[in-house]
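As you look at this complex, bear in mind that one protein chain is not there, while each of the others sits in place.
Per-chain residue numbering starts at 1, and chain names A, B and C are given in the order in which the chains are listed.
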Amino acid sequence: MNRGFGSIVLDTSFRVLVPFTLVYGIYVLVHGEYSPGGGFQAGALLAVGVVLARLVQGREAAFNIKGTTALIVAGIGTFIYGAIGFSTILFGGKFLEYGKLPFKVHDPAELHALGMLGIEIGVTICVMATIVGILDALTRGEDLS
Amino acid sequence: MIQEFLAGSLIYWLIAILFLLGIYGILDNNNFMKKLMAMNIMQVAVILFFLVLGQKSGGTLPIMIGHDNNVDLYINPLPHALMLTAIVVSLSTTGVALALLMRIQDHYGEIEEDDILRRMNK
Amino acid sequence: MKKISLLLIIIMAGMYFYAAVGLPLIGDANSAPNTHVAPRYIEKSYEETASPNMVTAVLADYRGYDTLGETTVIFIAGLATFLILSTAPSKKKEEEGGDNK
Partner (left out) sequence: MREQLPALIVVVPLLAALASPLVAYFSTTLVRWLSIAAILVAHLSSIGSLVHALTQGTWHYHFGGWAPPWGIEYVIDPLGGVMAVLISFVSLVVVVYSGPFLKEYDWLKKGIYYALFTLLTTGLLGMVVTGDVFNFYVFLEVSSLTGYALIAAGGNRATVAAFRYLLIGTIGASFYLLGIGYLYAITGSLNMADLAEKIPLIIDSPVVLLAVVMFVVGLGTKMALFPLHGWQPDAYTYSHPAAAALIAGVMAKVPAYAVLRFFFFIIVGSTGPVQSALEVMGWLAAAGIIVGSIMAIAQKDFRRMLAYSSVAQIGYIVVGLAIGNTFGLIGAMLHFINHAIMKSCLFLVAGGVKFRTGEHAIEKYAELSRKMPLTMGAFLIAALSMVGLPPTAGFFSKWYLVLGALEAGKWPYVVVIIISSLLNAVYFFRIIENAYMKKASPPLADKASSTLELPLQMLVPIVVLGLGILVLGIFNEQLVSQVLQYAIPGGGR
């Protein structure tokens, strides 16, 4: 797992596939309000990009996230979610009351949509980083042998 | 009568059988990996049960078509939202269990419950 | 032991079959779950949250606090996997279970 399965076919198809996967992940994230989708699915898709890089190019892949970094990033992702909830307390509402977010919009309902987008971004980051982190932890054992 | 049963409540019996199969699998198997798979079957049964509760004949996906918010048009979105949570929980549990199994396999060289317990309490 | 667990399972199966008569029929539009709380989500969610996807509205807004817990569960899975797999001096031979007695 640390060396990757690189070969010319894999490398080429990897180069074609990964940008689409990442863009599709972001599409699923921002489109979650209008169609089936949302943070969890988007996170899994984004993680696929990183996991593919690991599988094809090995641990030295150009875009790779180290396991420990992934864990910290996962914490930050969930923290974004909690922080959005906590910020509404500071602006005078209840926890997670998106209606109190300090943005100018013409319809108060849109504040809710903005808040949802914010927390979905947090969820995406957490899911992506956790999947990468778990992969890293599971394959680390192979270093020892 | 029988038709109503088949269309209306048979699914509850099937879900109960699936759930109990999962539990029997956990109790009966000796191999930790098989137990884990049985655990997943059990969790799927619970998820199915909730999704069945959200069903409504004539209803469609709970995504608004135009601005039509007629209640009869859409199925109940609440169980779907709840089960997204339950699915994620079941996934996390499985992940942690697999990590534990890797440790057990590393240390004991096997994942048969009898043997491991005997060696543990020696 | 196997016979006892089988017996218990059969008893429980009987209880599930018995209780199934009290549950709403599948697809019944007048059942309690379809009439008590859910109609408000269908009728008001667009007006209140500007999201046409009701599942997302319920998941992220009405019951957003559950989803915070759910995201935390994923994070915990990551932490737990790391802690479990990194405590392992996995290939080091040590006496059986001698670490914690």
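The rule we apply is simple: contacts are C-beta pairs under 8 Å (C-beta built on N, C-alpha and C of every residue); 3 or more make two chains touch, one makes a residue touch a chain.
Bear in mind the structure is a predicted one, so any value in this text is a computation, not a measurement.
Considering the entire complex, the omitted chain makes contact with A, B, C. Where chain C meets the missing chain, the touching residues are 15-16, 18-19, 21-24, 31-38, 40-41, 61-66, 68-70, 72-73, 75-77, 79-80, 82-84, 86-87, 97, 99-101.
If you put the missing chain back, the residues of chain B touching it would be 19, 23, 26, 32, 35-36, 39, 42-43, 46, 49-50, 53, 79, 82, 85-86, 89, 92-93, 96-97, 100-101, 103-104, 107-108, 116-117, 120.
Touching residues on chain A toward the chain that is not drawn are 68, 71-72, 74-76, 78-79, 82-83, 85-86, 89, 93-99.
Please note the rule applied: only the chains that are shown with their structure count from here on.
Each of A-C and A-B has its own count of C-beta contacts, and the greater count is at A-C. Centre-to-centre separation between chain A and chain B, using Cα means, comes to 25 Å. Annotation for chain A: residues touching 2 or more other chains are 34-36, 134, 137-138, 141.
Residue positions 46, 52-53, 55, 57, 59, 67, 74, 77, 81, 85, 88, 90-91 of chain C are each in touch with at least two other chains. Contact residues on chain A toward chain C in their complex (touch as defined above): 32-36, 38-39, 67, 70-71, 74-75, 77-78, 81-82, 85, 95-96, 98, 107, 109-110, 112-113, 115-116, 119-120, 122-123, 126-127, 129-130, 133-134, 137-138, 140-141, 144-145. Remark: chain C residues 46-53, 55-57, 59-61, 64-65, 67-68, 71-72, 74-75, 77-79, 81-82, 85-86, 88, 90-91 touch chain A in the complex. Touching chain B in their complex are the following residues of chain A: 34-36, 40, 134, 137-138, 141.
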